[in-house]
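Here the complex is missing a single protein chain, while all its other protein chains stay put.
Moving on, here comes chain A:
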């Protein structure tokens, strides 16, 4: 109960202070619109926000799916063949420090500015790294007692992988997925700033700002926050589920 009430109360307080501050100090909308103005803009343009959110969410979801599948396959190969993991390590490090959305302009020229492809690729790349890194670590760490056990049972390599390594890696895979879920949304949205088709929340935010509709821009931001929360919530829920089932035995 308190876990729900406290954040709600804090959120409400922030909104009230925000509204009061904007009213009292007569803050200009281009600096910061009032919450009420944002809510009104959201109500007036709910269809636009919804369709923009759908586009961005779809790009993020497709990218996330591709990135995760690719990461799992690569991590599987890297875990099985350690020389592959070693060879890939610098590349993965490079990708992980790269601000992936910065690739968007290049990708738009590569895949055409009329298609969503570049955005999906950006989301996939962003999702790939945390899942790959976590999955590989999960696949590589098998408890010594489980390794001994598998040898004592003279289990084949595939049996050991199936019964111990894969289930043991799941919690880390899902931890990676949770990180990837928010990254994919952020990346898909930011990629829209650099070009491509005129739909999507990122594009909507830039065009609202350039036409001085500041409250509307914030309404789109609210939409972006909602998609991010949905993605993160779904992944974190899955992670919790897996973690509970795999609670380690002392």
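Just so we're on the same page, contacts are C-beta pairs under 8 Å (C-beta built on N, C-alpha and C of every residue); 3 or more make two chains touch, one makes a residue touch a chain; residues count from 1.
The criterion applied here is as follows: contacts and distances are computed from a predicted model.
J.: Looking at UniProt, which of "Sarcosine oxidase subunit alpha", "Energy-coupling factor transporter ATPase", "Methionine import ATP-binding protein MetN" or "Carrier domain-containing protein" names the chain we cannot see?
T.: From the choices "Sarcosine oxidase subunit alpha", "Energy-coupling factor transporter ATPase", "Methionine import ATP-binding protein MetN" or "Carrier domain-containing protein", the unshown chain carries the UniProt name "Methionine import ATP-binding protein MetN".
J.: In the complete assembly, which of A:8, A:31 or A:145 touches the absent chain?
T.: A:145
J.: Touching the absent chain in the whole complex: find that residue among A:15, A:54 or A:164.
T.: Checking each option in A:15, A:54 or A:164, the one touching the absent chain turns out to be A:164.
J.: Specify the residue from the set A:32, A:155, A:221 or A:238 that touches the hidden chain.
T.: A:155
J.: Suppose we count only contacts with the excluded chain; which residues of chain A make the list?
T.: That gives, for chain A, the contact residues 143, 145-146, 148-149, 151-155, 159, 163-164, 167, 170, 245-250.
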